[in-house]
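Below is one structure, written out as structure tokens; comments come after it.
Only one protein chain is missing; all other protein chains are in place.
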Amino acid sequence: MAETSFLHPDRLFPISSTQRDICRDLYNGVKDFPIISPHGHTDPRWFAGNANFSNPTELFIIPDHYVLRMLYSQGVSMEDLGLKPKDGGDYETDPRKVWKTFARYYYLFAGTPSRIWWDHVLSEVFGIKTPLSETSADAIYDVIDAALASDAFKPRALLDKFNIALIATTEGALDDLSHHRAMVGSGYEDRVITTFRPDDVIDASKPEFAVNLKKLGELTDCNTQDWSGYLDALRIRRQYFREAGRATATDHGHPTAQTADLSAVECQTLLSLCLSGEATEADCELFRAQMLTEMAGMSVEDGMVMQIHPGSYRNHNTKLYERFGADKGADIPTAIHYTEALQPLLAKHGNDPRLKVILFTLDESNYARELATLAGHYPCLKLGPPWWFHDSPNGMMRFRDQVTETAGFYNTAGFNDDTRAFLSIPARHDVARRMDCVYLSQLVCEHKITLDEAKRILVDLTYNLARDAYNLNLPRKSVQGQSAQGQSAQEKSA
Amino acid sequence: MAETSFLHPDRLFPISSTQRDICRDLYNGVKDFPIISPHGHTDPRWFAGNANFSNPTELFIIPDHYVLRMLYSQGVSMEDLGLKPKDGGDYETDPRKVWKTFARYYYLFAGTPSRIWWDHVLSEVFGIKTPLSETSADAIYDVIDAALASDAFKPRALLDKFNIALIATTEGALDDLSHHRAMVGSGYEDRVITTFRPDDVIDASKPEFAVNLKKLGELTDCNTQDWSGYLDALRIRRQYFREAGRATATDHGHPTAQTADLSAVECQTLLSLCLSGEATEADCELFRAQMLTEMAGMSVEDGMVMQIHPGSYRNHNTKLYERFGADKGADIPTAIHYTEALQPLLAKHGNDPRLKVILFTLDESNYARELATLAGHYPCLKLGPPWWFHDSPNGMMRFRDQVTETAGFYNTAGFNDDTRAFLSIPARHDVARRMDCVYLSQLVCEHKITLDEAKRILVDLTYNLARDAYNLNLPRKSVQGQSAQGQSAQEKSA
Partner (left out) sequence: MAETSFLHPDRLFPISSTQRDICRDLYNGVKDFPIISPHGHTDPRWFAGNANFSNPTELFIIPDHYVLRMLYSQGVSMEDLGLKPKDGGDYETDPRKVWKTFARYYYLFAGTPSRIWWDHVLSEVFGIKTPLSETSADAIYDVIDAALASDAFKPRALLDKFNIALIATTEGALDDLSHHRAMVGSGYEDRVITTFRPDDVIDASKPEFAVNLKKLGELTDCNTQDWSGYLDALRIRRQYFREAGRATATDHGHPTAQTADLSAVECQTLLSLCLSGEATEADCELFRAQMLTEMAGMSVEDGMVMQIHPGSYRNHNTKLYERFGADKGADIPTAIHYTEALQPLLAKHGNDPRLKVILFTLDESNYARELATLAGHYPCLKLGPPWWFHDSPNGMMRFRDQVTETAGFYNTAGFNDDTRAFLSIPARHDVARRMDCVYLSQLVCEHKITLDEAKRILVDLTYNLARDAYNLNLPRKSVQGQSAQGQSAQEKSA
């Protein structure tokens, strides 16, 4: 095996040496900053129980929808990737064989962010000196498998190794937060917090909606068939998430960004219809729309930051969904809109200084047209980073290119990794930091901003904007010897 | 204070020295060209009365929707920016205090075109040598305030200083054009012309529509409740704008680009419905659609160039609109379409050599898909420059990138500043010229065109295309010693 890393220190940096020198200078200022991961899908059980991870395939391949989708697109079956079909059919149970299938097709990821993340994990987390290929697959499997069994690779040790200041998991509204509660007293409880994700008790198109509302009623002692009882139940669960899971934010994964502002009477009628099982898809859409506005209203009351992640057609491949379930790489974006969709919510709460809403998109045609223009006006709105398929070097450049000229940097919310792939978190933040340096170094070279300004903005993009956007109890960072910028007017005056 | 300008002479230019040298060479050929400003919103009163401007805040901040929206988005209140609320509440009346608030938040504009424009105005118009900051705010206020009181900064002196060959203002169809009439004999009347903007008498969704049509009838001695009388009234006002305001163009700011081609009977029914106050939003949309086609028909008759600026959701922030009125930075773009929307108009008039229609968009997804393909075919269509939020360096590059390969350069209409911020006009044209040089120098470096071709095209982009598109009575420009190109077939044969 080779002696040095196969990662180039200048990876992702620009080709021009003038710009690259500035880019490196900027990067060196933030590359070792603590990681803030304010939105994601890691499993709280890991950090509560702190048990070793099982094996490379269980940890890395089976839950990685980017990997599943790419190999499936090239004719590799889910069974060969180790996924157990619900119909009881055969599937590969030898994790090493699955790993070797993955290695054989690793060339497919050329030009994709998965390749960058994987290479980073192999090289920087496991110290592997040879790129992954069919030839090296076995030896690499052994290295990772051994490492995962060691104390140094237990979840909490990795939190420390990765320098993660804070990570937020995401739980459904009915979750008991037992893992978050179990962490109290461990010293990790303030570093691992939850997020309130109430889709299951808001989206009436889900078959289990009525059952979920029954459970919600039982958990909260509220009559969830009654509109005001239902809202009270949600308030109680939000409070529970703040107290038992230190949640500072909610998250909403609706098919669209539609909002509504109906009367209480209309709301009761709609709720009853949804509970009856007779609601059409249009009724469900209207109910979700109303509930986004209600959630914004509760955020005004309780200070929780609202995240909206709209526009994914979930489980598009119906046969695959039936056999293997959700999150297998078959969620596909659709075209959506924000300007008209968000107007009812914004008309009601958009000027309230207590509200923060972070908007995400899978439809980049909204970046310049609707998202930058909305966030560049409404005080409650911030733009989340490029999401999911767009969490990639070119995706990040398109975001900055199309957003910055209208919304600036200070209406954005820093980086989210939004991942369940815990070991890739440093890789993902490293990509984001590098691409911010690429963008800022270009502004410097084009004489749009000075190098000093770039350094200050970079500190904010890397750290302060995420901290501020999510109301996190963490110290702010500043460029040494320079005054901080980037505080919002409210905070400055506070 | 420093001795030299804080503007870099190579600002916005490319990083590659090979390309930058070509870019500079191109830029030097056009940087001192006279400015043609064929569409904008400066106040004709300035040029008629030629009074001094009041103070920096009144001139620069209160009317600048880019500034208002950015500071509002970060929690600064409209009151603190000196805007008087309609409900009689308090607001900041000291212009210097407003100026200092602006300076304190000036860092928010990093990466936005406002920053480029402001820096240009401060440095090039007022000769200020230090960038704006909280520290320098007071001194800079004093410099500007003193300058504005001098003869050299009276509106007509600035027209001369800025080398503005022609500027078009925009007035509603009911305007008496008193300021344009007052300029006759001043020597400025051919440099300051008006534009006919009939939205108020065409858009039946406006509450004052019926009242406006009554006024229109009184002004023209026509029965505007009658379809043909209404059209005649519009013809008379168009003629008045040409005669009293030297207008060469009309402008139409509809929510969409929808057009229609109804029978006269249907039109009368629709007009009556609109006047009754019973029209739905769909009725109003159909009426606007029909009226775009009527306006095109009148342009065929009278030779006025038709501008269509669609796709803005006006006054999206309803509470802000109620308290502070329109144009405060709360107009938000929506997704719109052109191919199907314009078909009725184009089917009727699209091949008429007497018609010119200049299309604008806030929805960049149309650049390559619909606008370049339409303008690259129909003889009547030209594409206006990147508009509003897209009037920015990256916005211009996206426009050229997505438009040029299909529509070429000669189906575009040169640059518009479209601004009410009079003192920023040189800055805006300078940005456009620089970005045209960036784009052309790239084509030269990629061996797509020769340097000589680039020079000829640049002269057309900077000057001739605007002159030709708007039928302006100005001499054409050519590259010294080379024959001019870029005349349309009609003009060459004329």
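Before moving on, here are some points about what is shown:
Order as written gives the chain letters A and B; numbering starts at 1 within each chain.
Just so it is clear, a contact is a pair of C-beta atoms (placed from the backbone, for glycine too) under 8 Å apart; a residue touches a chain by one contact, two chains touch by 3 or more.
These numbers come from a predicted model, not from an experiment.
From the options A:83, A:116, A:247 or A:374, the residue with contact to the unseen chain in the full assembly is A:116. Considering the whole complex, the residue from B:241, B:287 or B:409 that touches the absent chain is B:409. The omitted chain makes contact with just one of the residues B:346, B:396 or B:413: B:346. When the missing chain is restored to the complex, the residue among A:61, A:121, A:330 or A:443 that touches it is A:330. Interface with the hidden chain, as seen from subunit A, comprises residues 7-8, 10-16, 69-76, 105, 107-113, 115-116, 313, 316-320, 329-330, 332-335, 362-365, 389-390, 392-395, 398. Contacts to the hidden chain, counted on subunit B, fall at residues 14, 16, 18-19, 337, 339-340, 343, 346-347, 350-351, 353, 365, 368-370, 372-379, 381, 401-402, 404-411, 442-443, 445-449, 453, 456-457, 485-486, 488-490.
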